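If you scroll down you'll find the structure; I have some questions about it.
Every protein chain but one is kept in place in this view of the complex.
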Amino acid sequence: MTATQLVGDDTADTPTDTAPGDAIPAPDGSTPARDTRPSGTVKRRRLGWPARIAGGVCASFLLAALLAPLIAPYEPLADDRSNRLQPFFSGGHLLGTDGQGRDVLSRVIWGARPSILTGLIPVFVAGLIGTLLGLVAGLGSHRVNTIIMRTLDVFYAFPAVLLAIAIAAALGSGTSNAIIALSVILVPPIARLAESEVARIRSAAFMEAARVSGAGWWSIALRHVLPNAAPAIVVYCTALVGLSIVYAAGLGFLGLGVAPPTAEWGLMVNELRQFTFSAPGISLVPAVVILIASVAFNVFGDGLRDLLDVKGDGR
Amino acid sequence: MIRFLLRRLGLAIPTLLGVSLVIFVTIRIVPGDPVASLLGPTGSPEARAELTTKLGLDKPIPVQYVTWLGRVAQGDLGRSIAKQTDALAYVWEAFRNTITLSLFAAVVAIVGGIALGVIAATRRGKVASAISSGLSLFAVSAPQYSVGLIFIVYLAAGRGWFPTGGMRNTTGADAGTTLDLIRHLWLPGISAALVPLGIIARMVRSSMLDALAADFVEALRARGLPEWKIRWHAFHNTLPSVLTIAGLQVGYLLGGVIFVEVVFSWPGLGLVVFQSISQRDLPVIQAGVLVSALAFVVINLIVDTLHGLLDPRIRR
Partner (left out) sequence: MTTLATTSDADIMTDATPPAGGTSGATLRLRDLHTTFSSRGLTVHAVRGVDLDLHPGEITVLLGESGSGKSVTAKSIMRLYGANATFAGTVELDGRGDLLAAGPKEMLSVRGPEIALIPQDPSAALDPLRRIGAQIVEVLRQHKAVPSRAAAKARALELLGQVGIPDPARVYRSFPHELSGGMRQRAVIAIAVSCDPKVLIADEPTTALDVTVQAQILALFRSLIDRMGSAVLLVTHDVGVAEEVGDRIGVMYAGRIVEYGPAADVLGDPRHPYTRALLDSIPTPGVERGQLRSITGQPPVSGELPPGCAFAPRCPEAHDRCRATDPVLVDLPGRRLAACHLLTDDPDAPAGPGDPTDAGAAGPTGGPGGPDGPVDAAGPTDETPVEAPAPAGEESAA
């Protein structure tokens, strides 16, 4: 059957196909994750191995942040001018020391706290606000819907990072301002997803029953719509965490996050990049840590999305 | 076609107004009293009142917005606090370098993304497909500043294959030539291109798979066309949607490019914004955001037009 090779077989390789890199939330642009699986095939789904490994990496990052005082070998702020830019594995400094002789590993571990928090909190805040907006827009009148959704559209006229920088710069440096800025830019995509989920649920049969039974707006929203929309929204938010961490570190990198000498990954990238010639390895440490965190959170979120088949547009 | 274009232009107006409103809001949320910060702690109440009137801060917010909008429309975005020059002119000068870098990155992202996506779609289940899928996932997740630094350490500083930063050599035989510029463009260009490249690759892959599964593909096959011609038909059909995403991505490049410019000391808008952040030079930051947002709107307009050219169905 040589001719068989001519025709793309759409069904044969799907099980492995979904594993690597199919549907992460697009950090920019609106790329709805597409499911090329033929409809009607029932298969037991579970997280693929890349997503499980990534989940482990994410968990260890969270654990490191949580247990920083216990596992960090040194004080993150303890400088030692005589021990500047020590190479990897020297004098008990696994990842060397920075320009002020501070232990890089300890700073990476302590830095996980502000870095991950500045990534997680905006997703959480934006998740709440976005869900509320989506509920109101999805259940409200046509006019309410138009007003909310058109307003959100305006935010799509900016590169998201740029808007975050503008807001953070206007508010001034600081972790809380960075969190506000990131929350603002994460609301529109979450609200869009929530709105489309609500619209989908709204057309379901049981909604008609709830309306006929005379349930009030809040009762319908909280008892019928929210529980059904929540899984998709939660999964989508999970998929946004990686992106949010990258943005948070980016703000830190530009000097819009925590103030020195606090350890934070983005700020560390900026502090260490002056040593690209004198200590190239050390200068890369925080950059690589962010890269690993970003890939891990994205692959994990991607896997979750695949599992629950959530579509949504990211930015 | 003309009507199509006019309608698109008409649709851009509310977007522009929205953009201006958002920027106005970011100006208004600046903490602290602008009058006090301008006059310093020594200002007399009379001087304060005078300046307040002069700045129009005694008027209601909507009036302030309209006045501000009028000034912006005339290209007046205030003066740079640090440089004491016209903020817009200062930003515009830098923005031209950003355009150079972004265009280069856009070409890399679109060419690379399409190539990667087509490979992933047409060689499914094979090693090439797995690699291209993995690459696009990695590209999507890679922060520009991390990639830029890794490039500098491994390809520029250590090896000397590429310059570590800047836009042109000031000394040397080829200082200021186009070749020199291109040599400087490679690393920042690829760093900025990576995220959009990954997204475009994923988009191309999924639309190519959709197109290859479309009914007309079977019809083409039944006409005895060879497989490469069928793939060409399918690819042609992905172009409208790919173009839309690619256009958006080129727009988003303007955001990511800021980090790249800082890392590679590229004398563009991002570097200017970065320096203005530490100097709290807000007019420059606002002018920068406004210029980028304008460019973004213009890019979307161009994309819409191209979309209309590529897809006869939406051209009405």
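Letters A and B mark the chains as written, and numbering starts fresh at 1 in each.
Definition applied: a residue touches a chain if its C-beta (ideal position, glycine included) is under 8 Å from a C-beta of that chain, and two chains touch if they have at least 3 such contacts.
Source: prediction; values computed, not measured.
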Touching the absent chain when the full complex is considered, from B:Val25, B:Leu155, B:Leu225 or B:Leu301 = B:Leu225
Full-complex touch with the removed chain, picking from B:Leu16, B:Ile81, B:Leu181 or B:Ala214, is B:Ala214
Who touches the missing chain here, B:Asn237, B:Ser276 or B:Ser292?
-> B:Asn237
Can you list where chain B touches the absent chain?
-> 214-216, 218-226, 229, 233, 236-237, 240, 310-313
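The working rule: only the chains that are shown with their structure count from here on.
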Distance from the mean Cα position of chain B to that of chain A, given in whole angstrom = 21
State the interface residues of chain B toward chain A in the complex, per the touch definition above.
-> 14-16, 18-19, 21-23, 26-27, 29-31, 122, 124-125, 130, 133-134, 136-138, 140-143, 145-147, 149-150, 152-153, 157-158, 164, 195-196, 199, 202-203, 206, 209-210, 212-213, 221, 227, 245, 248-249, 251-256, 258-259, 262-263, 273-274, 276-278, 280, 282, 285-286, 289, 292-293, 296-297, 300
Interface residues, chain A side, partner chain B - complex = 6-8, 10, 12-13, 16-17, 20-24, 26-31, 34, 36, 150-151, 153-155, 157-163, 165-167, 169-173, 242, 246, 249-250, 253-256, 266, 269, 273, 276-277, 280-281, 283-284, 287-288, 290-291, 294-295, 298-299, 302, 315
